[in-house]
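One protein chain is absent from this view; the other protein chains keep their places.
Letters A, B and C mark the chains in the order given here, with residues in each chain numbered from 1 onward.
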Amino acid sequence: MVIETPVPFKGHLIVPPSQMVETTKSEIIDMFTQAYMMRRLEIAADVLYKGKFIRGFCHLYDGQEAVCVGMEAALNKQDAVVTSYRDHCIHLGRGGTPLEVMAELMGRVDGAAKGIGGSMHMYRREANFFGGNGIVGAQTAIGAGLGFAFKYNKQPNVAVTMYGDGAANQGQLFEALNMAALWDLPVIFMCENNHYGMGTAQDRSAKSPVYYKRGDYVPGLKVDGMDALAVKQAMKFAKEYCVAGNGPIVMEMDTYRYHGHSMSDPGSTYRTRDEITGIRQERDPVERLRKLITEHNLLDATQIKQIEKEQRRIVDEAVEQAKASPLPPNENLTKNMNTNLENIVVRGVDSQTFHALV
Amino acid sequence: MVIETPVPFKGHLIVPPSQMVETTKSEIIDMFTQAYMMRRLEIAADVLYKGKFIRGFCHLYDGQEAVCVGMEAALNKQDAVVTSYRDHCIHLGRGGTPLEVMAELMGRVDGAAKGIGGSMHMYRREANFFGGNGIVGAQTAIGAGLGFAFKYNKQPNVAVTMYGDGAANQGQLFEALNMAALWDLPVIFMCENNHYGMGTAQDRSAKSPVYYKRGDYVPGLKVDGMDALAVKQAMKFAKEYCVAGNGPIVMEMDTYRYHGHSMSDPGSTYRTRDEITGIRQERDPVERLRKLITEHNLLDATQIKQIEKEQRRIVDEAVEQAKASPLPPNENLTKNMNTNLENIVVRGVDSQTFHALV
Amino acid sequence: MTVRDALNSALSEEMARDEKVFIMGEEVGDYQGAYKITKGLLQKFGADRVRDTPITEAGFTGLGVGAAFMGLKPIVEFMTFNFSMQAIDHIVNSAAKTLYMSAGAISAPIVFRGPNGAAAGVGAQHSQCFAAWYMSIPGLKVLAPYDAEDARGLMKAAIRDPDPVVFLENELLYGQEFALPKEAMDEEFVLPIGKAVVMKPGADVTLVAFSKMVGYCLEAAEQLREQGIDAEVINLRSLRPLDRGALAASVRKTNRMVVVEEGWPQCGVGAEIATVVNEDAFDYLDAPVERIAGVDIPMPYAENLEKMALPTVEDIVRVATRVCYRD
Partner (left out) sequence: MTVRDALNSALSEEMARDEKVFIMGEEVGDYQGAYKITKGLLQKFGADRVRDTPITEAGFTGLGVGAAFMGLKPIVEFMTFNFSMQAIDHIVNSAAKTLYMSAGAISAPIVFRGPNGAAAGVGAQHSQCFAAWYMSIPGLKVLAPYDAEDARGLMKAAIRDPDPVVFLENELLYGQEFALPKEAMDEEFVLPIGKAVVMKPGADVTLVAFSKMVGYCLEAAEQLREQGIDAEVINLRSLRPLDRGALAASVRKTNRMVVVEEGWPQCGVGAEIATVVNEDAFDYLDAPVERIAGVDIPMPYAENLEKMALPTVEDIVRVATRVCYRD
């Protein structure tokens, strides 16, 4: 089936793809299922954080689910992805499990990084997911390197580096863009514009908050990031463009985060409740997918309820399993210090304490 | 008098100034005199380097004199300037003496930085000249800070940060541009495009070597950087633009360096001798000024010769004075470690050697 | 008074005192600071002097240094010092070296501040201690307050100092309450840069630390007292210049020393202090200077491992007992 995305794409130095998106019943249902699960997972994380099961930083993705779900619909797992600390759902998108996410958030051994990485550092090497990065902007240069490797290895794949509107001002992004463009690297620079970097609205941090044009000499595309089908269409287009050897492309995903920046930010001092409510009512990415299903009669209300129930169950189960998952064994303290451990000894807190290596 | 500059300015997001430059007889003669002296000074430095009077790095400016001379014709010494390691002539432009330059190159106490800084680090605080910087690109952010201070102090002045085509890819330039634009700082980002960063031609280091447009959302101007009058016109325009509170502007000065990158680079492996000769013959900035003088009958041949002789004498004298200038006294080793020396002790090479502070 | 309020009041008073002082960084204005150290400053001093920046550390640090060259007195906040790595070239090459390189012509009166070192549950990229790196750089001054008195007195000293100062705070101390001596409330209360302070005199062993570990050492000293060991506790306050005199004087008295830091051991603060004490008072040492440091690994996230990765009060007691040959 073909569905028209309501918001037109905007192109910069490139003719945007058609608004008519080819899709299937099962794709839409899958997208809904995934997006719904992501939403539930982040809500569960919020609850767990407040219940002190999760500590430190915790950056939730609710509101932005369509970006991840739409992106994954256009990629395969040979393609590479790197993102920021806001990585829980990206891990799911790359095929990770809710248990892996939940257990990582709680610092347990069943976590995506066995409890060592934490909220900001989930990885899935087998699906070319290179994290979770806590340094704003660092993922842009790393992402260019992922694309470099594809080109070096003559592999027909694309690397996606996801960064925020706040990150979009970091100098290394411009360095990475230049190299990617000079060397025709297959890299999608994807700006998830949720309009705030912490408490700073986009136009207080960028003179030109027109992120799809910020590649200057690199083509760009602006996409409704609340519309999973639009994201899929744009990413499919972008991947084809990159893999064909045209070099990089910049994508601006117009999206929104419902929660505060992280759990310590109520998220309400720098924006109005009305703004949040308005977006929830008019642009919510999960509701949008649900509406597609009902409008096109893909499922009836009971079937939808069934999916929701199942996803809630999966998340609840993951929470329980994560809670039951043990802390990492103490000897993991020094595990994976290096790959080649020859002559490596790890000093403990004092001169008499040296840790055995595992 | 009014002289038309042969090469039209090119504007980016801005209407360029007129090609009709107001000037005077004495201004043109002054420009020639200064440019000629700069040329002689750099040639003398070349000789001294080969004679082992100068060590380490030494980056010559010959070929680019019109940029400095034209710029200074449009600025006053309350305006601030910061540049790269290619700073000998910029120091002169800011009112420094040939002796200061020569003595610094030789590491002598009469140098611009008393022999402590070296070739790349000349300063003239009283004329708001903040160096000479050895880190490619660092001067762009520093320059934004100079402009920040003007705005903070409500002073009607402009800061100029001069960087090369190679430096134009450094990320911090884009960070500085964004802040300068966000905050309407009076900063001229001046790219001296001499078409090579060391041995790398501009299009091998930049996907878009159109430097006056690289500010993207910041207006830009391309200027014939071999034409001192054009530079003056553009800089006058740019200063007015910035001081009026419009924020920063990017200037690309199309220029050329005759020498290699530094003294260790013959400068002939990555470009043809023909290219160099061609530019010398057709665009040389010193000859261009000389031609203006003769064409407009400002001076006769004897008078020009007289100026040249005098400038050569000045440079030769500076060389001799610099050679006679002593090395810095040994106690200067630890001088200016800090401004507030309370509790400061400087450790020498071993545990028993501590240096007195001066 | 909490350390947060101590810092905040010092910033506020110094901004009121000198119009050249301004503060810039991510979220310092509207948001009132990621850790609320700059709370109220925007309201008091306006957006020109309390400047929210884009997330561009290299850029705004270089910009700050340029402004300092012109005679302004910028305070640059790093949301945490982990992000100072983006800008470290400007701290070292632009701020620290320019006075010397310019033979005294150009000075950079600037303060770089923010929380440094391990916090809680924030993982490997957000837990690094930069004390040793910065204290290795000539041209810089490096301060690390422990309590509210330090925070006020050192912050004021840093802002008033004409040289570039790296000011290392600790997130976990921000909310901690300390009794503040009356004189420390004075607007002119300034602590000297380059001077350590004896927090508790003692005769048997010297415990040396900075920042949060000073508190641990004080607790350890309590416990050691119960074992009949009389520990002296030194709060370094200033890492550069380092108060070698105070260290040597103490060890001449106690003949034993334990240095504690949360950062990594190799080339750490403890290594430097052990070495200077050997240089200055070798003949007085009855045991090798012991250093306690964070385990030599990136910071793990899991709570049990994170705890193991950092020194504890028990570690200090254990090692101090050992150097006193009482174990």
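The criterion applied here is as follows: a contact is a pair of C-beta atoms (placed from the backbone, for glycine too) under 8 Å apart; a residue touches a chain by one contact, two chains touch by 3 or more.
In this text, all values refer to a predicted model and were calculated from it rather than measured experimentally.
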Next item on the list: For the chain that is not shown, enumerate the shown chains it touches in the whole assembly.
Entry: A, B, C
Checklist line | Listed residues C:Met1, C:Val289 or C:Val313, member touching the removed chain | finding: C:Val289
Notebook entry, point to check: Which is it among B:Pro17, B:Gly63 or B:Gly107 that touches the chain not included here?
Noted result: B:Gly107
Checklist line | Of B:Lys25, B:Arg204 or B:Lys305, the one touching the omitted chain in the full complex | finding: B:Arg204
Notebook entry, point to check: Which positions on subunit C touch the chain that was left off?
Noted result: 58, 82, 85-86, 88-89, 92-93, 96-97, 100-101, 123-125, 128, 132-133, 135-139, 240, 242, 263-264, 266-272, 274-275, 278-279, 282, 287-291, 296-298, 300
Next item on the list: May I ask you to list the residues on subunit B that touch the chain which is not drawn?
Entry: 55-57, 104, 107-108, 113, 115-121, 133-137, 166-167, 169-171, 197-200, 204-206, 269-270, 327-328, 330, 332-334, 337, 346-352, 355
Next item on the list: Go through subunit A and note every residue touching the omitted chain.
Entry: 80, 82, 113-117, 121, 123-125, 128, 130-131, 133-135, 138, 140-150, 152-153, 159, 171-172, 174-176, 178-179, 182-183, 332, 335-340, 342-346, 351
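Criterion: only the chains that are shown with their structure count from here on.
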Checklist line | Centroid comparison with subunit C (C-alpha atoms), farthest chain | finding: B
Check: Just curious, how far off is subunit C from subunit B if you go by their C-alpha centres, in Å?
Finding: 40
Margin query: Touching at least two other chains at once: which residues of subunit B meet that condition?
Written below: 171-172, 174-175, 178, 182
Check: Touching two or more other chains, which residues of subunit C qualify?
Finding: 53-54, 56, 58-59
